[in-house]
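Only one protein chain is missing from this complex, and each of the others stays in its spot.
The first chain written gets the first letter, and so on, giving A and B; residue counts start at 1 in each chain.
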Amino acid sequence: MAVTTVQAGRGTRPAQNLRVDRWWLQPALTAAGLTAFVIYSTWSTFTPHDYFAGATVGRDYLSPFFSPCITNRCGAGTTWHLVNWWPFSAAILMLPFPLMFRGTCYYYRKAYYRSFWFSPPACAVPEPHGKYTGESRFPLLVQNLHRYALYLVIPFPIILLWEAWKGTHMITVSAAGSLVTSRGLGLGTLILFVNALLLLTYTLSCHSCRHLCGGHLNALSKGPTRYWLWKRVSFLNEHHMGLAWVSLVAVGLTDVYVRLVASGAIHDPRFF
Amino acid sequence: MADLETHDFDVIVVGAGGAGLRAAIEAQAQGARTAVICKSLLGKAHTVMAEGGIAASMGNVWSEDNWQVHFRDTMRGGKMLNNWRMAQLHAQEAPDRVLELEEWGALFDRTKEGLISQRDFGGHRYARLAHVGDRTGLEMIRTLQQRAVSQGMAVFMECKVHKLILDEGRVAGALAYWRETGRFVLFRAKAVILATGGIGKAWQVTSNSWEYTGDGHSLALSTGADLIDMEFVQFHPTGMVWPPSVRGILVTESVRGDGGVLRNTDGKRFMFDYIPEVFAAETADSEAEADRWYEDHINNRRPPELLPRDEVARAINSEVKAGRGTEHGGVYLDIASRRSADFIRRRLPSMYHQFKELADVDITATPFEIGPTCHYVMGGVKVDADTAQSTIPGLYAAGEVAGGMHGSNRLGGNSLGDLLVFGRRAGLAAAEYAQGLGAAPQVADSEVDRLTAEALDPFNRTTGENPYSLQYELQDTMHKLVGIIRVRSELEEAIEKVGQLKERAKNVAVEGHRQFNPGWHLALDLESLLTVSEAVARCALLREESRGGHTRDDFPSTSGYWSKINNTIHRDSTGETTITQEPLPEMPDELKALFEEPAK
Partner (left out) sequence: MTDVSTDSPRSASKGPDMVNMQVWRGDASGGDFKLYEVEYREGEVVLDVIHRIQATQANDLGVRWNCKAGKCGSCSAEINGLPRLMCMTRMSTFEPGQDITVAPMKTFPVMKDLVTDVSFNYEMAKRIPAFQPKPKDADGKRRMAQRDVERSQEFRKCIECFMCQNVCHVIRDHDENKVHFAGPRFLMRIAELEMHPHDTGDRIPLAREELGLPYCNITKCCTEVCPEHIHITDNALIPMKERVVDRYFDPITRLGRAIRRKR
């Protein structure tokens, strides 16, 4: 196809930012929120104790940062004992997958391109770069792999649901001094469930998921099941940004809660 | 003349609305070298405002529908004053034109079977308007625009045709100017298709955009082509008159159907004073009875606010003229004090959102000012039905600028079909004419020089009339005196005033330079506005009856004589304009027979 010549004329209008509203507020809040999470999750990753609330406090809660735990380093909190030789924090084995998923997520891309790269910092505010190639070449070309991150991360919320189910194990000491396990519901169980559900919803609301469910079809009426799925995922997708934040905060707070219970700082209330 | 930008084409189309684009697509498809010249950017034409749909008897919803029924609806809507052949061609060809749009990428709303959905509209016996939500006009213009682009159409945007040039009584070309630079450009062409739309900007309150200055009507008349039926202008009795951000926008009749009432500035619900004898038996004569009607249609008579359009218009008109209107020339439409906010939002969602968004007017909280708004002109260039050719060889007209199709009143939905059917016919005929023409007509240099000098005249005056003030005065005159309800004395006064404005317009002055200068553009448009205003007022004075879009307070009923007459306007070479009464073309018997079976 012949390339049409396009006038590359810069507007003669002055290039300054004319916005008078608080355009900087949103990128600033985003940057603050993301930074806080990165700092906290790093600290948590490299603080590999008290992330499992076990028999000593009468519970069976594993922090989502360390879940599923496949090393022998989690003690009774180990999900599957697959790896013996891992010398570091168990979180390092698992966190890369959610990190990859969120890192290439269409919403988080927008968030960090705006608030960290200033590309652009806000709409109609000049970006401070001389050159821009977007996601057209390496390394940002890698963003196209978001779909693989989705494939890899889909099991996680399901495992977390299972972990939450395990969280219904209430451990008490019998009169004879032995440990007795019974079904029950603690505040921590609820928190684990809510967290797992939020992560599941966020994962399903992903743009790639929406595409794979039915977005790739041109004639949606030809695939009634896929249309049904696509409609539901599209509804979730409209709230992708909200879900991204809520699930991020939830996973952090769940970790905090499990640590507080595990360290004995607070007592986990039991409903029944 | 020496450094004048010049282009040669077989066919040039003036206007890039639905008719213009359809004409150009056809002319080019016939092999004619074709160009479109438009005042605005491509895709911004007034066609985008059309909401309802395209009337076409495809029978997707009602299989009983066919062209004969559509034809009959059209003729009845136009009070039988339509050019029967145009109405026939329109009804016959509209379905094909709609399907063709679909092949070009238009996405109409669908029926359950997957066919183009069709909706009901006033005056149409069956649901037959092909539509896309409430933005059918936009869909049409975008589809045609994209089709034209894919054909590699030459489009001259923001270029205004100033005058047409003839050679021995045939079209030879057009002189235009670029709005951006103010430089002139000459188009040598064998055929010209006018598709310039309407004339609404001659009135103060109008739903039309700034482009609707009657350019095509004026170009045709000044070239010696005839206009017909200029007295027929469609007004809507309830348009917003205030605030300015929504002035002219139509307020649907359902506001009154759902409980809205009209009040004057004394707070009086005045419609009770205007119940004509013929409707007295079916209209409530007390507020109590009228208010009961909304709940109980059987034991109560209808509120007078729901009288026919022209009765409502006449009442509003009388109140305003008696000094009981608002300062902006309207009356109050009040639904806020009569219905809950929830009810209004539920029943009139798009009305509520439109006024809230555009003007911050909350129709659930306060009454709002409404009055008659100018919407459409039925009259226009007299054309041959089959070819859309005017009375000048090589000059064609299609769409709103052409007259005859809609008679004295247009049915909703018939305008978009009109654009497509006659746009295509004009393109076809113009291409054929141009290709059949031996040697190209010649454009005389002296003529071009004279016209350019004339156009630049406003820059030569340091003092003179402000074009904006003149336009304002003209709009005010037309609105007050040649509005929805007309009377001899006011029409005579209007003709005199327009005459004075014409004199003053000769002395108009503009500041600044030629580059994108709206003041200058308006100064040039004034000539068109004044020409069409005069034509409307004079035709309206002559037609001593009330019919369709023409209502005379002093002649309230139809007249047998005028039911067979077109007012035909002609301007001779000396600039003298005459209006003659020509007999309506006679409908063949087989079509007449369609009207003998009673309407159901």
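What we mean here is this: contacts are C-beta pairs under 8 Å (C-beta built on N, C-alpha and C of every residue); 3 or more make two chains touch, one makes a residue touch a chain.
All values reported here derive from a predicted model rather than from experimental measurement.
Although it is not drawn, the missing chain touches A, B when the whole complex is taken into account.
Only one residue from B:S254, B:S337, B:Q442 or B:Q581 touches the chain missing from this view: B:S337. When the full complex is taken into account, the listed residue touching the unshown chain is B:L42, out of B:V14, B:A27 or B:L42. Here the missing chain is touched by one residue of B:R142, B:R170, B:R488 or B:R504, and it is B:R142. Of the listed residues A:R73, A:R114 or A:R259, the one in contact with the hidden chain in the full complex is A:R114.
In the full complex, chain B makes contact with the omitted chain through residues 40-46, 48-49, 99, 102-105, 107, 109-110, 113-115, 117, 132-133, 135, 138-139, 142, 146-147, 149-150, 157, 180, 209-211, 242-246, 249, 263, 265-267, 326-328, 332, 334, 337-338, 357-361, 366-367, 369, 466-468, 472, 510-513, 515-520.
Across the interface with the omitted chain, chain A contributes residues 1, 3-15, 17-21, 23, 106, 109-110, 113-114, 119-120, 123-127, 129, 131-137, 140-141, 144-147, 207-208, 210-212, 215-216, 218-221, 227, 237-238, 240.
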